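Shown here: the complex without one of its protein chains, the others still in place.
For chain A:
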Amino acid sequence: MKKTLKLSTALVLGSVVAATAVQAADSITVVSWGGAYTASQRGAYSDPFTAETGITILDSDQAGNGLAGLRAQSEAGNVTWDVLDILEGDSMLACDEGLAVELDYNKDLNAAPDGTSPLDDFIPGSLNGCFVPTIVYSTVIAYNQTAFAGDKPSTIADVFDLKKYPGKRALEKKPDANLEWALIADGVPVGEVYNVLDTPEGVDRAFAKLDTIKDQVVWWEAGSQAVQLLADGEVSIASGYNGRIFDAQVNEKQPFTIIWDGQVFELDGYVIPKGAPNMKAAMDYLRYATDTQRNADQAKYISYGPARSSAAPLVSTHITTGIDMGPHMPTHPDNFKTPVKKDPGFWADNKDDLSERFNAWLAQ
């Protein structure tokens, strides 16, 4: 039975990605999130890498279903991805399930220019065996300045205050970040959020708080939707990924303001799928793209904080507009006053249950 299952899964799910398998040996498939984010990686990593090595990079925008694709390809025994961009939480699962290559960090990655070893240079605790973080990104709240004539919202609690700050809200259609914010708005200190959320009463409390704005919420699923809803005036306040909102602020001159209070930050980076077809080139790419200078270069394109501490001082100005990138980084001291570090361990354990509860709550 297992064999049949494997075979048929190979045919069904594998065939979707098999289309990308036909490739010359001098190119590798890098799977990422698409849009402004892939563009930033192209500018900072991929194009210079191709110029230096002659290896072409094939971009694939399937990171949204990255773990699902990794599992399907591994079960089918037909891995077609060489490098996968993945969130820290998912990378833990991929590593635990043996889907990603285990790395010897001090050997596989470059040391910082001053000789600091990778293990000391990357954000502490983020090198979990298979994962190499490249950026810190944040899920934040932003509002459209034109929606509020007088007083502007400035805290997470304001998002839940429909009387003072009327208008629809756009939130991401998953429990992550929303439950944390509901508790913060309900008075839970930032440091206590996961302790409270780990109890049934805490979960009830978070959903009760979300109930108060439920009929005013439009739920989005793709990062670009949040920005679109805010720009169209469909909503007055939206949650979104800080880089996408920055992109709209700077490149499209949208009148958006980010509320940094209660930003939920998370790491994003690379894993190499076990059985990647062009293993050597993939490892070369990984070493190249996570180098201190490249890591700092990415911040020229998008406002995500570099994951190497040696890269932070090298962050300069935006490549097309020339504005100083520092104040737009989630990790800038002015923005980093009340951040929530998204707890990958908590979410790995509770994602199944809380998502089910969240979906049922949505359907009510």
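Convention: a contact is a pair of C-beta atoms (placed from the backbone, for glycine too) under 8 Å apart; a residue touches a chain by one contact, two chains touch by 3 or more; residues count from 1.
We adopt the following convention: contacts and distances are computed from a predicted model.
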item: Chain not displayed: protein name in its UniProt record ("ABC transporter permease", "Zn-ribbon domain-containing OB-fold protein", "Lipopolysaccharide kinase" or "Thiolase family protein"); value: "ABC transporter permease"
item: Where the unshown chain meets chain A, residue by residue; value: 1-2, 4-5, 8-9, 11-12, 64-65, 67-68, 71, 93, 95-98, 102, 174, 207, 218-219, 221, 232-234, 345, 348-357, 359-364
